[in-house]
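Working notes, beginning with the structure itself.
The complex appears here minus one protein chain, its other protein chains still in place.
Here the chain labels run A, B and C in written order, and each chain numbers its own residues starting at 1.
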Amino acid sequence: MTSLQFDIAHLLAGGMLVLSLLLLYQDRILATLNVFALQAIVLSLAVAWQAYVQGAMHLMVTALIALVVKGFVIPAALNRIVYRLGIHREIEQVIGAGPTMLTGLGLIALSILLVMPVNVGVTALAREDLAFALAVILLGLLMMITRRNAVTQIVGFMSLENGLILAATGARGMPLVVEISVAFSILIAFSVFGIFVFRIRERFDTVDLAALDRFRSERSTLQ
Amino acid sequence: MAMIYDLVAQGLQMILVLAVAPFILGVTRKVKARLLRRIGPPLLQPYRDIWKLMHKEAVMAHDASWLYRGTPYLLFATTWVAAALIPTYSTGLLFSWSADLIAIVALLATGRFALALAGMDVGTAFGGIGSSREMLIASLAEPAMLLVVFTVSLVAGTTQLSAIAEHMIHGSVGLRVSLGLVLFSFIFVAIAENARIPIDNPATHLELTMVHEAMVLEYSGRHLAMIEAAAALKLTLYFSLLVCLFLPFGMATGDKSPLAFAIGLAFYLSKIMLLAVLLPIAETAVAKMRVFRYPVFLGGAFATAALAVFLLFVSQGF
Amino acid sequence: MTSPLTYLLAIPAAATLLLGLIAHYRIGALLNVLASGATLVAAVALLFADRVRTDIFIIDDFNIYLVILTAFVGFTTSIFSATYIGHELEIGKLTPVFLRFYHALYQAMMAAMNLALVSNNVGLLWVGVEVATLSTVMMVGIYRTPEAIEAAWKYFILGSVGIALAFFGTILIYLVAQPVIGEGLPAMAWDLLLRNGAAFDAKLLSLAFVFLLVGYGTKIGLAPFHAWLPDAHAEGPTPISAVLSGLLLNVALYALLRFKMLLAAHPDTLNVGAIMIALGLISLIFSGFMLYRRRDIKRLFAYSSIEHMGIMTFAFGMGGPLANFAGLLHMTLHSLIKSAIFFAVGHIAQVKGTQRISQIRGLSVTHPVLAVGLALGVIAIAGLPPFGMFLSEFMLVTSSFARQPLLALVLVAGLLIAFGALVLRMQDVLFGEPNGPAGGVKASYIPLFVHLALALMAGLWLPEPMVNWFRAVAAQLG
Partner (left out) sequence: MPLRIGLACVVAYLVAAVLAVVIGRRRAAPAVVYGAIVAISAAGLGSAFFALVSGDLNTRLALPLGLPLTGGALRIDALSAFFLLVVNLGGLAAGVYGIGYGRHERSPLRVLPYIPAYLAGMNFVLMADDAFTFLVAWEFMSLASWILVLADHRREENARAAYIYIVMASAGTLCLLLAFGLLAGPHGGYAFTAMREAAQPPLIAGLVFLLALVGAGSKAGLVPLHIWLPLAHPAAPSHVSALMSGVMTKVAIYGFIRIVFDLVNEPASWMSLIVIAFGGVTAVLGVLYALLQQDIKRLLAYSTVENVGIIFVGLGLAMAFRAHDMAVPAALAMTAALLHVLNHSFFKSLLFFGAGAVVHASGERDMERLGGLIRRMPHTAIVFLIGCAAISALPPLNGFVSEWMTFQAILVGPQLPHWGLKLIVPTVGALLALAAAFAAACFVKLFGTVFLGRARTAAARNAHDVDRFSLAAMYALAALCFLSGVVPGPLIDMLAPVAHALVRARMPEQSGIAWLSIVPIAASRSSYNGLIILSFLICSGVLTATVIHRFATRATRRSAIWDCGYPDPSLVTQYSGSSFVMPIRRVFGAALFDIRETVEMPPPGSAKPARFSLKVFDPAWRFAYGPGTRAIWTAAGKLNRLQFLTIRRYLMLVFAALIVLLIVVAAWR
């Protein structure tokens, strides 16, 4: 692999990481959706590049799925939901953007710390990708737990899964990647569908327990 | 032949204690009366009392049970047997080994058990008071008594009364501090067990602090006679126990000749007479205690005995 | 390959499609039972067929009895669910429309679990576990009551995160294997991995295991990844609670153990034993305490499942022939007994019309047979003789106390705490002045008592081949 190929792969992966940070930074739903769509596109580019580099054309399918489903369909769907359910547009963050960013940076440091010592036999490309992918995953998780809002949590989950795809495609010649990426898209479709059908607004997160007590006699044991 | 001789000796001892017991009681009463500037009853009064009571008809409550009737005899029997098993004028009598010191104490406990039950039989308040206090005194006295036994057996290496007596006579006992202490606490226990002042007052009947007399309140006639006799026997028993444990000199140990027996008998009688005189003197010196002072009294006995044990350890070296 | 393996996977898969089409619930239930029975036959047939080993599938000492166990519990549960669901329809808690999905999903789940068990490919293993999870998510939400949906959502979200993390771990496994074994399928074949394990990069392997632990640990229901488990058990239909506790947790644990073997084969990896011991003890103690304040009887036993998963994890973390043997035995027995308990609890909840413990009293007066069933179940799950779980706990406690006294003391304390809670609740339910309806119960006792009988047998006598399997696997688990 030439250094150019490596640099491009590196650039794309790094781009995803930056976008993840950007996601954490957003405080308006629609903007979040746009950033996510952008990340998905970058992902598809990265995957496509990997396909080209590894000469594994079947990865193109994954790239295509990423582009179409995550780049356009799901953001659009989520947009629709936001309008339909009249979810108010500001994201209530549990911790402010600043601390979140700092935590995110810490996570990135951790992931690099974890992956860099690994060098036995693993190709540099895979390793770089791995570091970035791990970072993206952790950031996705972070986003899920720092946002009180259903849609943004789905977005967080999806960016987490972007990281997965990135790692999977980075692993040279790994079987089943395409199938799994398809499976993940279905999973996400489910979640979006779920939000829509079950009318889970903030409810799925801040389920007010008082409402549940009527059904489930557990809480009365608290006092 | 020898067998019969032994049997006779044993039988003699049984008769002896039975015969001498009321007299001892009489002596104590007489001495006490004298000390109190009274004439006092004649020395043989106790015999007369028992005789008279025996011939009176026994009056019993309507719902008195067989236990009530049986108890006096059981009490009398246990006390008598116990008294008969203690060496008086001679050691190593035929049946002396059939009960050691502990067993004798336990025999007395049997009698007490029966009497306490009898006290509760007809269901009066007085009987209950008596029984309950009797059991309290017993529970206070028995630990001290056990420590006494413990010390003595530690000195003599046995709990067999004959053996102890012989050891005290022949063995190189010397004058042991711990034996003195034990004697002290033994006397305390004996006072408590025999319902003497300051624990109890055998002379009165209608005093709320009474113990033994309250238990037997309902008894009359021959039953009462048995109980009185048993009380007298018990006093004698403790006297002879004291004699046997602490001043057994003069007892017939080696040869079982009639002469030796006679000497032993003389010594024995004089010794218990002495005790019978000493007891009322001590009694007149002190006053009756409240029930809840008993623990102090007998606790003192216990402490002394315990001290004796530990001193003994020290003197023997651990 | 026309080995029983084919049928093992094909029958449930086919049944899934077929059941999806059938609306009538009696036929559906009947088909469900038949399909499960056929699967069981196929599974048993595996015993007599020669062992399979390809890059995709494998049958070895470890999974052969688990396959049979899974098929067996699946079968008995299908019988139970037939009567149970019938009752649910009568009282109108379920509608036939959803029942169609119910049966289809049931078979789908069975198929997925079988796939996970027999797959030699770690990717396929992952796929199996995940499909099984998702199908159960659907079934948990099937009552469509608010709390059921709540439970389903919790399950879904936490499950998905678990899925993702486990997948990342799988990728790492591939990455660590690929340089040694080469690209493509072989680099994901478990037995090849095990063979070349020593050559892998220890660091990356440990990292992979951490992700697998968290990912599959979520499925196992180890604290603190357990949150979905109690609600999913409590709110879903009871047959699903039975298979969740009885099978799915086992399968997830099985997956984890496969990877544990990899690390055990490697000399200088992270000491995962310690981590597993820690997680196990945390789960045990935590659930032990949680048992005390439970008001919902199904949730109670859900927590007891967490407890037992903790015990197993502790055992495997301990390692060594005895502890591993105990862990494997515990796995088997737990799935038998816990599902039996849920059978009993399901009927009890139906006859009493409530899941609230406080509203069920004096069951031994109103429904003696059910009471005996529940009592035996709780006695068995509490690890009292003569049931088999006593054997496993006996081995575990004795062996670990000889090696790690303090840890064993913690274990014992946890066992005692949980025991106290379980017995307390059981006495509440079984004894005292009876309340609630005393009406007759339309229940199928066979599954319940068959399970208990098996658990009893395990306590008194284990069949020879089983012992050999356990020992072989225990040796591999290091």
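Heads up, the rule we're going with is that a contact is a pair of C-beta atoms (placed from the backbone, for glycine too) under 8 Å apart; a residue touches a chain by one contact, two chains touch by 3 or more.
On a predicted model such as this, the values are computed, not experimentally measured, just so you know.
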Going by the touch rule at the top, give the shown chains the omitted chain contacts. A, B, C
Among the options A:L114, A:L130 or A:V151, which residue touches the chain absent from this view? A:L114
Just one of B:A9, B:L25 or B:A99 touches the chain that is missing; which is it? B:A99
Which candidate, B:F23, B:F126, B:F186 or B:Y268, sits in contact with the chain we can't see? B:F126
Which positions on chain C touch the chain that was left off? 153-154, 157-158, 161-162, 165, 203, 206-207, 210-211, 213-214, 218, 224-225, 227-228, 230, 270, 275, 286, 289-293, 320, 322, 362, 364, 368, 379, 382, 384-386, 390-391, 394-395, 397-403, 408-409, 412, 415-417, 419-421, 423-424, 427, 430-433, 459-462, 467
Can you name the residues of chain B that touch the chain not displayed here? 14, 54-67, 73-74, 76-78, 80-81, 84, 95, 97-100, 102-103, 106-107, 109-110, 112-113, 116-117, 120-129, 131-133, 135-136, 138-147, 149-150, 153-154, 157-160, 163, 205-206, 217-218, 221-222, 225-226, 291-292, 294-295, 302, 306, 309-310, 313, 316, 318
Touch rule applied to chain A and the missing chain gives residues 94, 107, 110, 113-114, 138, 141-142, 144-145, 147-148, 153, 204-207, 209, 218-219, 221-222
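The criterion applied here is as follows: only the chains that are shown with their structure count from here on.
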Indicate which of the five shapes (line, ring, star, complete, other) describes how the chains touch one another. other
Two chains joined by the most C-beta pairs in contact, as defined above: A-C
Whole-Å separation of chain centres (CA-atom averages), chain B against chain C: 78
Residue positions on chain C within touch of chain A in the complex are 121, 123-124, 127, 130, 134, 145-147, 149-150, 153, 156-157, 160-161, 163-165, 167-168, 171-172, 174-176, 178-180, 183-185, 187-188, 201, 203-204, 207, 234, 293-296, 299, 356, 358
Provide the residue numbers of chain A that touch chain C in the complex, in ascending order. 114-115, 117-118, 120-122, 126, 130, 133-134, 137, 141, 144, 153, 157, 160-161, 163-164, 167-168, 171-176, 179-180, 183, 187, 190-191, 194, 198, 200, 204, 207, 211-212, 215-218, 220-221
